[in-house]
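The complex appears here minus one protein chain, its other protein chains still in place.
Right after this comes subunit A.
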Amino acid sequence: MAFEAEDRASTANKAVPAGMTSADRDQSLVERAQQGDTEAFGELIEQHRNKARGLAERLTGDPHMADDVVQDALIRAFMHMGSLVDTSRFLPWFYRIVRNQANMRLRRGGPHRKEQPFVSILTSSETNSSRVDWEDLDSILYHLARTAADAATREHDPAEHLLRKEMYETIHSLLHCLSRKERDIFKAYFFRQLSPDEIADMYRMTTGSIYTYIHRSRQKLRKEHVRVSLGLLPEKKEGSGLARHKLLEMPAWQADPPIMSTFVSNIGRMLAAISDQWEAAEFMGVSTFAFRMKLSDKTTFADGIYVFDWRAVLQELMKEIGYEISILCGQLADSPVPLLGAVERFPIVLRIEEAVIPFIRKHIDVGKPVLYFDTRVTKPYVHEWSVIYGYDDGARVVHLTDPMLPEGKILSYDDVTDNPVRFLAGFGSKLEQAAGKTARRSRETRAREQALRTIRFAIDYAKNGCDYRPRTSYLNYTSGLAAYDRWIGHLQNPHIAPNRYGMGQLSAVYAEAKRYAALYLRGVLLDGEAMRLALLASEAYEQTADAMDELSRLVPFIRTSEVLSPDMREVCVVHLEKAKMFESAAIGYLEKSIAITAGEEGNGQ
């Protein structure tokens, strides 16, 4: 029985411009994809994915299994693009792959039932070439499998050494797709350069079965490598989920109104959703966002608020509070992307729904909401962090928070897939407390150490600025106390008009951050003179926040194209100078507090 979609596979698309059939366009895309052009491959998939999914769903009768089938088919299609001789026959060929994958899933025994002999490694096209293709995993593995003496010779070449190092790191990052035993055998063979006979002895297995293990591992890694390069998710270990939709309860976090630093605010909400309630001030302190302030060197645009290393900061924060976190991140290359200072370091990814939606399902299904960077946020915001707390496969929507819509909102799967900034993060399990000395330390000691870390960060950030800087000549930011000077400079520069809208957001976000700095410092666990100085710093931060609040009242956060009058600029400068004076004093108290603490620790030793 042939399905309708397959029947139509070679029919020209009526929407294509006159003179060019969809088959012509496909053919051109296929030829580009055969050269390794992932953009062209993405475009092909974009055009045919829905029909392929429909086909897979009808074949399997299960929408989740259909997603897996399409994902597998994408990988196989990309891997074997070079074997498609007649480039005009892409669609029937792709459907055949979908059909095969569906049959494979439905058949007992799974996809690795029939293994090919190990000798296929040695018959790869790379065998006769001494050059390693660093983009091709097979070539890398073959290179690895060469004699240790060969490898040692090459180690003298620093470039070769670096590439080997990067390649080892790449392979290590892929190894999670192997079982424990497969991994051990793989490492013994490829990394430790043991012979199959030696490994067989170690594991009391036959040499033949070691070959089979190595071959199977190589196949799995190759597949995983393609999966990673296409931005797809690791293969699910568990069976297909049954839920077609799920909506999590989102309990209100105690911060009301919500914290304007939406990165922190939404992580706090996610934690609250899994019953880990944090005080807003404490979380603003622990995350260090109470002490950050960054301004664009161009004018009073608000983008400095978002320019930091999203991945590193999130990972560090989660580690600090004891959670594993998994992050999905990337940027689309074919549309305007905001916040280049942060996002330009993300890998280019394809508009493939299978690369995003399963990540959301996976977390929501186990009761964990997902941090999401929303570029379709409600005005006056342009883009903001939010939390996805539900999905519905039937309606093809996700449910998420929005700073301007307390009731939340929905976005279509297409909206999520087409987001030019792909940044999603979900909690893993709670990290176990380290054993031994750390575990014996009291809660108070840990809190005190944590406070000292935050205070040291505050001092360093205020005096030296943020250690993250975009690696480009065109995007420059000023942070810490120097950010006040930059801000004042923008207001006093007769040649530029300060951005009124950005001023509104900067003032509101940083006034609130400084208020939280004051609150946080009031609650830190220090003793004696060190604590007295922390309280003085807290008081100075209160006054900083008062001055910034004045600014925020003068220039509220609203969407407007209004221009700041010269008089207004002057008044704003006065408030900023006052805020800088108080924050400088606060940092001075914190420095003394740290010096006293260090002195006490020195005396105590």
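As a convention for this text, a residue touches a chain if its C-beta (ideal position, glycine included) is under 8 Å from a C-beta of that chain, and two chains touch if they have at least 3 such contacts; residues count from 1.
Operating definition for what follows: contacts and distances are computed from a predicted model.
Trainee: Given the choices "Membrane protein", "Deoxyribose-phosphate aldolase", "Trehalose transport system permease protein SugB" or "Extracellular solute-binding protein", state the protein name listed in UniProt for the chain not shown.
Mentor: "Extracellular solute-binding protein"
Trainee: Looking at the whole complex, which of A:277, A:445 or A:472 touches the chain that is not displayed?
Mentor: Checking the options A:277, A:445 or A:472, the one contacting the hidden chain is A:472.
Trainee: Out of A:344, A:467, A:570 or A:601, which residue would touch the omitted chain in the full complex?
Mentor: In the full complex, the listed residue that touches the missing chain is A:344.
Trainee: Among A:334, A:467 or A:527, exactly one should touch the missing chain; which is it?
Mentor: Result: among the candidates, A:334 touches the missing chain.
Trainee: Out of A:57, A:224, A:303 or A:591, which touches the unshown chain?
Mentor: Of these options, the touching residue for the absent chain is A:303.
Trainee: Identify the residues of subunit A touching the omitted chain, counting contacts across the whole complex.
Mentor: These residues touch the chain not displayed: 32, 35, 37, 39, 134-135, 157-160, 162-163, 296, 298-299, 301-303, 331, 333-340, 344-345, 348, 375, 382-383, 420, 470-474, 494-502, 561, 563.
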